[in-house]
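One protein chain is absent from this view; the other protein chains keep their places.
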Amino acid sequence: MRPSGRKPDQMRDVSFERGYSKHAEGSCLVRFGDTHVLCTASLEERVPPWLRNAGRGWVTAEYGMLPRATGERMRREASAGKQSGRTQEIQRLIGRSLRAITDLEALGERQISIDCDVIQADGGTRTASITGAWIALYDCLKWMEKRQMVKAEKVLKDHVAAISCGIFLNQSVLDLDYAEDSSAETDANFVMTGVGGIVEIQGTAEGAPFSQDEFQAMLDLAKAGISNLVELQKQTIG
Amino acid sequence: MRPSGRKPDQMRDVSFERGYSKHAEGSCLVRFGDTHVLCTASLEERVPPWLRNAGRGWVTAEYGMLPRATGERMRREASAGKQSGRTQEIQRLIGRSLRAITDLEALGERQISIDCDVIQADGGTRTASITGAWIALYDCLKWMEKRQMVKAEKVLKDHVAAISCGIFLNQSVLDLDYAEDSSAETDANFVMTGVGGIVEIQGTAEGAPFSQDEFQAMLDLAKAGISNLVELQKQTIG
Amino acid sequence: MRPSGRKPDQMRDVSFERGYSKHAEGSCLVRFGDTHVLCTASLEERVPPWLRNAGRGWVTAEYGMLPRATGERMRREASAGKQSGRTQEIQRLIGRSLRAITDLEALGERQISIDCDVIQADGGTRTASITGAWIALYDCLKWMEKRQMVKAEKVLKDHVAAISCGIFLNQSVLDLDYAEDSSAETDANFVMTGVGGIVEIQGTAEGAPFSQDEFQAMLDLAKAGISNLVELQKQTIG
Amino acid sequence: MRPSGRKPDQMRDVSFERGYSKHAEGSCLVRFGDTHVLCTASLEERVPPWLRNAGRGWVTAEYGMLPRATGERMRREASAGKQSGRTQEIQRLIGRSLRAITDLEALGERQISIDCDVIQADGGTRTASITGAWIALYDCLKWMEKRQMVKAEKVLKDHVAAISCGIFLNQSVLDLDYAEDSSAETDANFVMTGVGGIVEIQGTAEGAPFSQDEFQAMLDLAKAGISNLVELQKQTIG
Amino acid sequence: MRPSGRKPDQMRDVSFERGYSKHAEGSCLVRFGDTHVLCTASLEERVPPWLRNAGRGWVTAEYGMLPRATGERMRREASAGKQSGRTQEIQRLIGRSLRAITDLEALGERQISIDCDVIQADGGTRTASITGAWIALYDCLKWMEKRQMVKAEKVLKDHVAAISCGIFLNQSVLDLDYAEDSSAETDANFVMTGVGGIVEIQGTAEGAPFSQDEFQAMLDLAKAGISNLVELQKQTIG
Partner (left out) sequence: MRPSGRKPDQMRDVSFERGYSKHAEGSCLVRFGDTHVLCTASLEERVPPWLRNAGRGWVTAEYGMLPRATGERMRREASAGKQSGRTQEIQRLIGRSLRAITDLEALGERQISIDCDVIQADGGTRTASITGAWIALYDCLKWMEKRQMVKAEKVLKDHVAAISCGIFLNQSVLDLDYAEDSSAETDANFVMTGVGGIVEIQGTAEGAPFSQDEFQAMLDLAKAGISNLVELQKQTIG
């Protein structure tokens, strides 16, 4: 039995609150149950130095957690003076995931900076971030389209969404919450596109190594889950 | 005429959303118009090294802004590797303001860490932070009271709230929003207690110096404004 | 009774030693009793990046304390790897205070960097810094005037000086020394111009909040004190 | 055709030079073709603060690259003042991989610090690091066994080794070198144990997303490759 | 001819102003011509962690320069966030030089921190620092002797002083000022004790290498110069 009473293949309630931020070109407060992440997309008319005059743009991401997003207060990274390895790992993953479905030439020489800030955490903050960031990116591109800067559909080649799976009490389960995540034997994150292509797979044995069959079971759960998330994204953008 | 159409002595709509965070002992999302700040109070069973065995506790505060809380994206302080001078100035102010109405002996050897994170900014983030942090602190102490740790009323000696004033188009006005703040000749922040005691006054001429009369006019506006804010705090906590 | 035996409205002996530094375009060792601050003004033929081609210059300030300027040795900020929040707060105040009486267009596209380094501290280092920095700035502009770069009087619109007040043993007193500062209930700093305009007011309750009457008493003391300091500045520059 | 002329399922020549370091309790210079990594295992009679008195030890890892290990000189991280996100990601992976086959209770309250320093890079530095670090860890435990501190076989539960795969010119290939890695469409790293358990899977689409079949093909290649590496480890330790 | 008109073996005017600082246990403003360094000695009742319970004390030194001590303003190290390599090199030299004539067992488990802060620079700041720091250290030990903490003569085994030499226009000269230092072919610093023992020699060819004869000539100049400095120290402490 899962602590939340969910079935093994049951995701938490997922919702997207578009336009959460007054200022950002695109924004979305995404909720995976009690995990709440504010995703904003900021258009900047510049590219990183190594991309200058290369005829294409860039999508990058930063990730943060409010100090008391978690059960115990964590040290504020700005006050500690650096981002943790975990933070850097996650923000690199978000950026890669979004670039995988973006046509950077069609974007033109501009940068879109995605900020994913965890307001409240209950497991799965990186997968919620990627899934919500897609909405923010979409809305940013629509904002640009209104100003004749790009064709949103040309830049955004597909959907992208992400979900975690794990082996909890010897069973493969979908969308771990914190109670499961902190005691799961194995934790895996999957990032896939709307047409089912795999963008990223990360599977980690926290305790005992896992078998190929177990991995296959998680992959199957993830495919179904991501398919649902993409459907929700489609409903959200109408 | 003010850009918002408000009268000189008219504050923005102010609201407090208590219990916004699932994890924190006390929390409040405070809104001064379009300025939204999430304030959390985290109880920690430890004190700073210089207070050990001194028989009293501590209240401290940290302040942050999400990178796209503002009209243009700002660099994330965690990624820049340090907090700006402005951030440090504000978080020191929040901490001092709350300590002014807290009985640290009655708190006992514990620390309450206040985090004020600006989700969206439209001027007056420091005054909203102080005003909302009082609610978070109150709820944290009530949480402790339920567990027989303290008497909340003994620790919290009074209310504290804050408001900004400014001289805008030669007129003293209350509760500057960003449009006013960025072009005001003078900007002043006032922190006062429920019984009208002054905790902090900060007045700065952005352009021409201001006169004693102008300062007096701002002080009068602030007293009325803070009196309203304290009234709202009282209604909020019932 | 004040520890120093001074009357409530009595400042410490104040002196300005001009041209203290062989290298700087303007310099002044200012003494407020045992508080000694070396202020230098350095002309640089460049402006901050955000001011380029804006047709005007900039005045900025940095503040530091020698590690043993104080009763107990403090950690050297260069060795700690960062400036404290207090240091940043003070240097921002010094810069604002000087810019309030400087015509940045008349200065032209140049920067004057003010360095205020506390050689010995006995309370009131920020007010001594501002008051002495005015002399260094004046001498720097005179140095420039000799080279036909500016008209000093056009750039420097007025005097500026600063003094602290406090409530010590229930009495408002002028120009706190360290013994008073460390036990005063309230500490306030005032920055005013030669014609009596207010540039900055900072009043902080260290213990109990203060009343409007107490604040008024401190403001009156400060006005008289700053008027004296401006008079001393005038005598110093002849 | 692969740039090196290798067949799709052909690894580079792999060798382990044990006892490379005079000082370390265990050490190994591992070579995967032109990728050379010095792995050392250092025994320290202490544990991280959060493990004190917990009755078990810790294995941690750090990773570095000499500035000119690569085709173009990279900035030295010690001089840049911080480790890159990539470095942190890799060293966290190495640590997790080794802990997966270590019995931390049997190790006792001690820490073994693994350092993997890339002397020369030609792709696959993280997989070479993990594979070589196992030898260094083994030799460190044997060093301890000689001193009656532990039973090496009780602490080291299994082998662990790692290999990369990729999709290069539409074909799944094993053990990418730099020429392949920099132009592969997909890059995946696999960490497995001697008995074939999966410790970590990381698959990333660099360009177009990859399919489930492609992933399966890479996983099959990896299993065979890691099986070979484990065999080589066994021969090495005799 | 030397720019200052001095003879090759002629030092600049040297003076020591004892007790310059109100707070420090020992202090001295040392002047080598236009090079002015404030040296303070601060007694701290603690030792570095690696010396705890070792039955002896420590003498350490830090060095800094006010930003406008030099002809052109330099960046403040506290604001840059780190000490330069040159600063660290100099402060390590000062510490070593003083420890060479200090009996650390006789000092007891305490630390004396020497701060050498260059108020004005005209070449030779490190040699002036060492020479002046000896006075500050002496006065600190006398302060301790008055409180029956140590016997100053037992702790301070000898004098120590330092001087620079150089090869300027093919001639060996003593005590370089900035004009000489910046164009000398060779620059050497000598630290010696009162009885003529050598504590430190640092000779550097800035341009062409120098010969053994040239080095000998500089060493002879230095011996005479340091002998004079020690004589001046003796007169100063009476």
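Couple of notes before you dig in:
In order of appearance the chains are A, B, C, D and E, and numbering begins at 1 in each one.
The working rule: contacts are C-beta pairs under 8 Å (C-beta built on N, C-alpha and C of every residue); 3 or more make two chains touch, one makes a residue touch a chain.
Because the structure is a prediction, the values reported are computed rather than measured.
In the full assembly, the chain not pictured is in contact with D, E, by the touch criterion defined above.
Shown as candidates are D:53, D:79 or D:170; the residue that touches the absent chain is D:79.
Although one chain is not drawn, the whole complex shows that of E:51, E:106 or E:205 it is E:205 that touches it. Screening D:14, D:69 or D:226 against the full complex identifies D:69 as the residue touching the chain left out.
Although one chain is not drawn, the whole complex shows that of D:115, D:139, D:187 or D:200 it is D:115 that touches it. Although one chain is not shown, part of subunit D still touches it, namely residues 21-24, 27, 34, 38, 40, 42, 44, 62, 64, 66-71, 73, 76-83, 87, 113, 115, 117, 119-120, 122.
Mapped onto subunit E, contacts with the missing chain fall at residues 82, 85-86, 88-89, 91-92, 96, 100, 188, 192-193, 195-205, 208-212, 215, 219.
Basically, only the chains that are shown with their structure count from here on.
Look at the CA centroids: the one farthest from the centroid of subunit D belongs to C. When subunit B is laid over subunit C using CA atoms, the rotation angle comes to 180 degrees (nearest 5). For the touching copies subunit C and subunit E, the fraction of interface residue numbers used by both exceeds half; the interface is of the same-residue type.
The geometric centre of subunit A is 33 Å away from that of subunit B, both derived from CA atoms. Chain centres here are Cα averages; for subunit C and subunit D they lie 59 Å apart.
The multi-chain contact residues of subunit C, meaning those touching 2 or more other chains, are 82.
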